[in-house]
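Sharing a structure with you now.
Removed: one protein chain of the complex. Kept in place: all other protein chains.
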Amino acid sequence: MTLQSPETHLADEPNFATRMFRMLLADKFALCAAVFLVLILILAIVGPNWLGELATKQNLRGRNAPPFDWERGWAWWMGADALGRPLLARIIVATQNTLMVAAGAVALSATVGTFLGLVAGFSSPGVNQVIMRLADTIMSFPSLLIAVIVLYILGSSILNLMLVLAITRIPVYLRTTRAEVLEIRERMFVQAARVMGASSKRILFRHILPVVLPTLTTLATLDFAYVMLAESALSFLGIGIQPPEITWGLMISQGRQYLTNAWWLSFWPGLAIILTTMSLNLLSNWLRIALDPVQRWRLEMKGRKIG
Amino acid sequence: MLKFVRKRAIASLISLAGLIVMVFFLSRLTGDPAALFLPVEASAEMKDQFRELHGLNDPLLVQFGRYVGDVLTGDLGESLRKARPALDVVLEAFVWTLWLAVITMSLVAGAAVLVGSLAAFRAGGFFDRLSSIISLVGASVPDFWVAIVAIVVFSVNLAWLPTSGTGSLSHWILPISVLFIRPFGIIVQVVRGSMISALSSAYVKTARAKGVKSRSIIFIHALRNAMLPVITVIGDQAASLLNGAVIVETIFGFPGVGKLMIDSILQRDFNVVLAAILVTALAIFLMNLLIDLAYALLDPRIRH
Amino acid sequence: MADHLLEVRDLSVEFHTVAGPVQAVRRISYYLDRGETLAILGESGSGKSVSSAAIMNLIDMPPGRISSGQILLDGVDLLKLSPNERRAFNGRRIAMIFQDPLSHLNPVYTVGWQIREALTAHGTDSVTAAAEALRLLKRVAIPEPERALDKYPHEFSGGQRQRVMIAMALALRPDLLIADEPTTALDVTVQAEVLALLKELQTETGMGVLIITHDLGVVAEIADRVVVMEKGALVEAGTVREVYKNPQHPYTRKLIAAAPGKGKMHEPAPRAEPVLCVRDLRKTYGSFQALKGISFDLMPGETLAVVGESGSGKSTLARILLRLDEPDSGTAHWKGRDLFSLSPAELYKLRRDLQMVFQDPTQSLNPRMTVYQLISEAWIIHPDILPKAKWRERVAELLVQVGLGPEHMGRYPHQFSGGQRQRIAIARALALQPQLIICDEAVSALDVSVQAQVIALLDKLRKEMGITFIFIAHDLPVVRDFADHVMVMQSGSIVEFGTVRQVFETPRESYTRALLSAGLDPDPDIQAVSRASRLQRTH
Partner (left out) sequence: GSGPIKIVLPEEADLLEPCMATRSNIGRIIMQNVSETLTELDVRGDKGVMPRLAEKWEQNEDGSWRFHLRQGVKFSDGSGFDAKDVKHSFERIMSDKISCEARRYFGGMTVTPQVVDDYTIDLKAEPLQPILPLLMSLVTIVPEETPFEFVREPVGTGPYKLTDWTPGQQIVLTGRDDYWGEKPEVTEATYLFRADPSVRAAMVQTGEADLSPSISQLEATNPATDFSYLDSETVYLRIDHNIEPLSDVRVRRALNLAIDREAFLGTLLPEGALLATAIVPPPTLGWNPDVKVHPFDPEGAKKLLEEAKADGVKVDTPITIIARSANFPNVTEIMEAIQAQLQDVGFQVELKFVEVAEHEQYYSKPFKEGRGPQLVAAMHDNSKGDPSFSMFFKYASEGTQSGFSDPKVDDLITRASAAVGDERANLWKEVIAYVHDEVVADVLLFHMVGFSRVSERLDFKPTMATNSTLQLSEIKIK
C-alpha cells in the first residue's frame, strides 16, 4: 500500500506533527479524550505487571465492598467484587486484554472489510458479486454460531476470540466502503487521477479511501464498544474470555447478577467502556476535521483569537 | 432492473446454499446432540439408539445427502428437542423478531436521522455535544443494564408497564425501547459525520442562494447525499436485530428467534439452527437487496 | 443615495489560512441601479467571486470574515439581517449564477426538481412551478426541455449545466442578479441568446445585473458600467465606453491590450504522418446519440481547436479518447496503436503521453490534496520523469508559468478562485510532459491577461517540445490566435474541418458562419453597431 509516501507529506507540511498538536490543543474535548486514551494505553501496558497480584488477591469477607470507602487503599475506591478483589485494580489489569481484543478485532475487521469493500466497489461485476454475497453470508451467520464453532474447534483464547469478533464485523465496513466507492469513483478528481495513469491501487487508497475514511473511523470507534460488549455476552454464555483472565466485558457479565444489589460490580467496567468509546469517538470527530482541509479552519481558528 | 434482480437472486441462492453447507458440516463438528439431549447418566447404548433414531450415526455425507433431499422437497427436518418441524418452530419465533426489528428500526432510523442531522447542522454546538454524549452512551451501554433498570423503574416501582412477556401492546414498549438505544447511538453518529460533509458541499450554497429553508437544506438537499453510509449501517443494525436480540429476548421473555437460535446452538439442535439461519439469512439477503436498490434510488450516479 | 438598488460600501473580506489571514477583498465600494448592468472585470483571483458571494451571504464564516463594510439593498443593510430575513431575500430578491455549475447543482436531484424548488421555496404552487421550469429551460435553449427536466446534472454537458444554473437564478425574476461568469461554457450562439434573455428580463422587470466576466466582448454587449478589480481592490470604475476607450489604471490598460483575436493566425505545416487517427467514433447515452461518427487526423505538434455548439459532444470526445468512457464503435490510433484495445499495462504507459485539462476544474482537483501534492502526484505515478529532489523546484516553476506563485503550494483547492484552479489543473497536465494535451475549456475562466500568458506558454511548449493540443473552446478569438486547424461540431457530428484561416475567413458551413457572426467584439462601439443590425434582422 503506497498510501502516502511520507516524503511528500513532510515536504509540503514540514511541521505536520506540531500542526496536529496545535489543532488538538484547540479542541478541549478531543484533548481530554486523547489524554484519557494515552492513560488507558499506559495502564494497558503496565497494568498486569503492576497490579496483577493485587487484582487477584481474594478476600471473601470483603466481598462486594461498596465504593467510595476512602479509608482503604485507592485500589478499593471503586469497591470490591464478589471475591473481595479491588475493582479499580481489576479494571486496570483488565485494560490490556480488553484493548487487545477490541483493538485487534476492530482493526482486523476494519482493514479486511475496507479492503474488500474497495475492491468490490472498483472491480468487475463478477468480483463485486462474489465479495458482496460473501458479505451477505457473513452478515447472516449469527455471530454466536461463529463463536461456538471457532472456539469449539480452535479452542478459546484471546486470539481466537478476537478473530471471531473480527469476522462478524467485516460486513459493515465492507458494505459501507463499497457504497461510498460507488459514488466517489464517479467524481471528477478520480477520473483526473486515472488520466494521469494512477493505478487502481493508488486511486483506491490515495483518492477514494481518504473520503471514506471518516465514516469508517466513526464506525470503528463505535465498534469498539460493540466488540467489548459482545465479548461480555460471549463470556456469559461460556464461550468468551473466561476467568481468571479478565476483561471489562467479563467483569460486566460477572457483575450482571448483582446489578440490583451491588451495582458497582458492573458499573465501573461499563463506565470504562463508555468513556473509552466516547474518547475514541471524540478523537475521531476531531480527526475528521483535522484531516479535512475544507474543515480544518474550525480548529486552526480556535487557537488564535478571531478579530 | 429485472435482470439485476434475477442475477442477484441466483447469486444469493448460491451463497445461501453455501451457507447452509458450511453450517451443516461445521456445526456437526461441535459436539454430539445425543449427549445433550439425554441426561449425563444415560448409557452409551441409549445414546447410540438416540443417534440411530435421528440418523446421526450415518456418515456425514449420507446425512448431508438426506438433508439436501429433504430440503429440496421443502422439509427442513424436525427439531430434536421439540419433536416439531424445525421450520414451524423457527417461523413462529421469526415473526416476533421481524416485528420487533421492523418497529425498532423504523423508530431508530427516523429518530437518529433527525437528531444526527440537526447535530451536524450546528456541529460543535450545544445540541451537537448533548446528542453526541447521549448517543455515545447509548452505543456503549450494556443492554442488560438498561433492560433491568427499566424493569425496576417502570414496572416494579412505577408499575406503568408489565415487566416482560407478550400479550398486549404495552408489552412491546420496554423491549423496543431497550433495543432502540444502541442502534440509535450508532446511527446518530454515522448520520452526523456524513451530514457534516454533505452540508459543506457547494450545492448547499446554491440552495441557500435560492432562499431554501434550513429545514429543507438539511433534510432534502444534504440528507439524501449523506444517506449512502447511513442506510448501510441501518441495514447492518437491522441484520443484527434479525439475527436475534438475544439479551432483550431473554430478559423480556420475548419468544423471538435470537433466543431460539442460542438455545438450539447450545443444545446442538442442528435442524433448528439450520432452519433459523436459512430464514434469517433469507431476510437479510432480501434486506441487502433492498438496500442496494435504495442506493440506486438515492443516487442517480450509481445507477447503471 | 438610498435610491441605488445595490450599494457596496467599503467591503473587505479576509480568509483564514495556516499561513495567516489572506485579504481577498479590500475596501471596495460600488453601486448598481435598477435596470442597470454593472460588469466586474478583473484579474483571476482578484476577489470578484468572493465579493459577490458576500452579497449573497455565502462566504463560510469562519474561515472567511467580512472585516468591514456595508452591503445595502434598497437601503437595507444585508449584513445586519437575521438569517430568516436573509432567507426571504435570497432567491426572490437576489439571485446568483455560480461560476462552477457542476458542483453547485445537487447531484441527486433532477434539474427540473431543482429549478422548481427555487420557485416553491418562495411560495409558488407546484403546478405553476412545473410549467415555469419548463418554460425557463426552453428560454435558455436546452435541447429537448421536457426530457431534460427529468435528467440529473451529470447527464448534461458543461454548457448545459451552466444554462440550468441560469434558468434557476432567473426563476423568480429577482431584483438583483449576480452572474458569476455565466457564459464561460457557452458557445457564442447560445451565449448571445442568454445575454439577450438577460436584457429582455431587465427591460421587463427593471432587474439590476451584476455580471462578473473576463470576456470584454460580453462586457461590451451587455454592461452599462464597469468596475475593474485587481488583487482584491477596486482600481477603476466608469461607463463601458469610458473605460474601454480611455483606461486610466495600468492594469486596465494591460487587460484591454491583452484582448485576444488580434494576433497572427497560424499557418499549419503541410500534412505529414498523423499521430492520432480517429475513425467513425460513435457514442450513445441511452437513446441519445452524443457522437455520430467522428473521424479526424491530428498531426504532431499542431493545435486542433474543437469549437461548436454546447452539448455537441466535445467533452464526450475528449473523455473517450482518454478512455474515461468506452465508445460504442469506432477506432482511435495513437501513433499506430489502437487506443481502445490497449491492455491496462500499455494504457498506463500511454497515460503519460496523453493528458487532459478538465472542463470543470473544481471537481477535477482532489479537495484533500495540496497544490504541491496535486502536481507532484504525476511524478509519483511516473517516477522516471523527475528525481524527487527536484520536485519542489519544478512545482514552483510550473506555478509561476501559469501565473500563480510558489507560495500557493501548500494551499488546498477550495482556497482558490475558479481561474486559479483552472491554472492548477493546467500545471498538473504539464507536469507529466505529455505529447498530447486535451484542453477542455482550459482557459475559459481566465481573465484575458492571464489567458494570454497561458496561451503563450502553451504555444511555446508546442513549439519547443512539439506537444500536440486538442483545444476545446468556444472563445473564437482565442481559437483564432492559437489553433492550427479548427474542427466545428454540431449535435455529435463534425460539420466543418479546416485550417484556422480557412475556417475564420472562408467558412463553408452556415453553422460556422452563424458562430462567427455571433462573436462579440470587445469594442463597445463596434458591438453597439452589430447589436443594432442584429435587432434589425430579427424584426
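Letters A, B and C mark the chains as written, and numbering starts fresh at 1 in each.
Heads up, the rule we're going with is that contacts are C-beta pairs under 8 Å (C-beta built on N, C-alpha and C of every residue); 3 or more make two chains touch, one makes a residue touch a chain.
Everything numeric in this text was worked out from a predicted model, so none of it was measured.
Student: What shown chains come into contact with the chain that's not displayed?
Tutor: Answer for the hidden chain's contacts among shown chains: A, B.
Student: Looking at B:2, B:61, B:83 or B:169, which makes contact with the chain not pictured?
Tutor: B:83
Student: Would you mind spotting which of B:26, B:148, B:173 or B:296 touches the chain that isn't drawn?
Tutor: Considering all chains, including the one not shown, the answer is B:148.
Student: Specify the residue from the set B:205, B:268 or B:301 that touches the hidden chain.
Tutor: B:268
Student: Check each of B:164, B:177 or B:214 against the chain that is not shown and name the one that touches it.
Tutor: Result: among the candidates, B:164 touches the missing chain.
Student: On chain A, where is the contact patch with the chain that was removed from view?
Tutor: Spelled out for chain A, the touching residues are 56, 58, 60-61, 63, 81-83, 148, 152, 235-239, 242-244, 254, 257-261.
Student: Considering the whole complex, not just the chains shown, which residues of chain B touch the missing one?
Tutor: Counting only chain B, the missing chain is touched by 30-32, 35-44, 46, 49-50, 52-53, 79, 81-84, 89, 92-93, 96, 148, 151-152, 155-156, 159, 162-167, 250-253, 255, 259-260, 266-268.
Throughout what follows, only the chains that are shown with their structure count from here on.
Student: Which integer distance in Å separates the CA centroid of chain A from that of chain B?
Tutor: One centre to the other, that is 22 Å.
Student: Per the centroid of Cα atoms for each chain, what is the distance between chain A and chain C, given in Å?
Tutor: 46
Student: Find the geometric centre of each of chain B and chain C from their Cα atoms only, then give the gap between the two centres in Å, rounded to an integer.
Tutor: Taking the mean C-alpha position of each chain, the two centres sit 51 Å apart.
Student: Which parts of chain B, given as residue numbers and ranges, touch two or more other chains?
Tutor: 200, 299, 301
Student: Note the residues in chain A that touch 2 or more other chains, in rising order.
Tutor: Within chain A, residues 186, 292, 294, 298 contact more than one other chain.
Student: Write out the stretch or stretches of chain B touching chain A in their complex.
Tutor: Residue positions touching the partner: 7-8, 11-12, 14-16, 18-19, 23, 26-27, 29-31, 124, 129, 132-133, 136-137, 139-145, 148-149, 152, 182, 185-186, 189-190, 193-194, 196-197, 200, 228-229, 231-233, 235-236, 239-240, 243-244, 246-247, 261-262, 265-266, 273, 276-277, 280-281, 283-285, 288, 291, 295, 299, 301-302.
Student: Can you name the residues of chain A that touch chain B in the complex?
Tutor: 29, 129, 132-134, 136-137, 139-145, 148-149, 152-153, 171-172, 175-176, 179-180, 182-183, 186, 214-215, 218-219, 222, 224-226, 228-229, 232-233, 237, 252, 256, 259-260, 266, 270, 273-274, 276-278, 281-282, 285, 288, 292, 294-295, 298
Student: Can you list the chain B residues touching chain C in their complex?
Tutor: It comes out as residues 200-203, 205-214, 216, 221, 224-225, 298-301.
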